[in-house]
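What follows is a short report on a single structure.
With one protein chain removed, the remaining protein chains of the complex are shown where they sit.
Entry: subunit A
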Amino acid sequence: MLALLMLNILAYMTPNPDKTQIIIHLLSVISQNSAGQFFSSGHTNNWAVLVCTSRFWFNYRHVANTLSVYRSVKRLGIPDSHIVLMLADDMACNHRNPKPATVFSHKNMELNVYGDDVEVDYRGYEVTVENFLRVLTGRLPPSTPRSKRLLSDDRSNILIYLTGHGGNGFLKFQDSEEISNVELADAFEQMWQKRRYNELLFIIDTCQGASMYERFYSPNIMALASSQVGEDSLSHQPDLAIGVHLMDRYTFYMLEFLEDIHPASKTNMNDLFKVCPKSQCVSTPGHRTDLFLRDPGSVLITDFFGSVRKVELTMDAINLTDPIKQMEENPVNGEEQKEVYSYADQLPVSEIIHQKPKQKDWHPPDGFILGLWTLILLVFFKTYGIKHLKHIF
């Protein structure tokens, strides 16, 4: 305010040619001060890893949970290339779904969280504990495509959302394997040591969810869970047309809370901790902030759920590299093409009948065969004695 006042006075008082220079100088001072505010959170990009770990039609609500968080995160600006979405089963095109290609979160089919523009990175049998841990730690086989990788760096804020069936200290993946809280804590520690995150927000919506964040020991992690140890997370409401429960209570109220957030809102984490009190959720949501360096009241929701791009102001000039030279095209019509192409015969019957069988490559005899022959020879010479050798050869 004071600076602006000074600016006005100066602009009024000084002669014209100097006026613009002073104004520019003052503006840069002001903007650099406010630029400092931009970097209070310290992150430059946002990632999200959203995992639904349950299979089978009656676990429709877990897929709906994950898709509603996916929807909110996309709406607030995180692009598909920065979201790793893992759904253990397909509910939208499941044959039991009365409305194909839709997944609803509210009864009476009010909100289709599946939408028209969805990219699932891991689906079906690919959602395993091993793949989840590999995505987090980045130790994937070299041929994995980019959309399946978590390419975060030390200035990334990552949102990790897990939902499914769980218990005290474990989370069940696809009804056949579990991940324990110790493994998860170790994975986060690996991520910290490899500088794969700046800050991490971990949200889990399962029964006894608080047990999953008890063992974390890496810095800069904030965790939320839908229920304490010993409590079950309950589902919200069934839809009679679809026949299953559509959402879990905690994620349902969290989705309602997130629908009010827009990319420029200033709501902070303390409001997120108040989502779904015991009266609405029946279970007691818990949170853990002791590993987090900043005060939760100063952490914006959009720091994790949105993708607010930071702008770096600079007054320096940057030299661009030399423009790429166009490669000289070889003259295409240089010489006359002598050969004429033709389409292949789709079913050349006579050729097929007279096809010589493929010569299999000769491989040296297998270890088993060699061992067998050695055994036979040994037994033979043992029985009949070595002196018969000269009769044979």
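In the analysis below, a contact is a pair of C-beta atoms (placed from the backbone, for glycine too) under 8 Å apart; a residue touches a chain by one contact, two chains touch by 3 or more; residues count from 1.
Definition applied: contacts and distances are computed from a predicted model.
J.: Pick from "Histidine-containing phosphotransfer protein", "Immediate early response 3-interacting protein 1", "AP complex subunit sigma" or "Phosphatidylinositol glycan anchor biosynthesis class T" the UniProt protein name of the chain that isn't shown here.
T.: "Phosphatidylinositol glycan anchor biosynthesis class T"
J.: Taking the full complex into account, find the residue in A:45, A:147 or A:268 that is in contact with the omitted chain.
T.: A:147
J.: For the chain that's not shown, point to the residue among A:55, A:134, A:196 or A:249 touching it.
T.: Result: among the candidates, A:55 touches the missing chain.
J.: Which of A:240, A:264 or A:340 touches the chain that is not shown?
T.: Of the listed residues, the one touching the omitted chain is A:340.
J.: Determine and list the subunit A residues touching the chain excluded from the picture.
T.: Residues of subunit A in contact with the hidden chain: 55-56, 90, 92-93, 99-102, 114-126, 141, 143-148, 174-176, 326-329, 332, 337, 339-349, 351-353, 355, 357-358.
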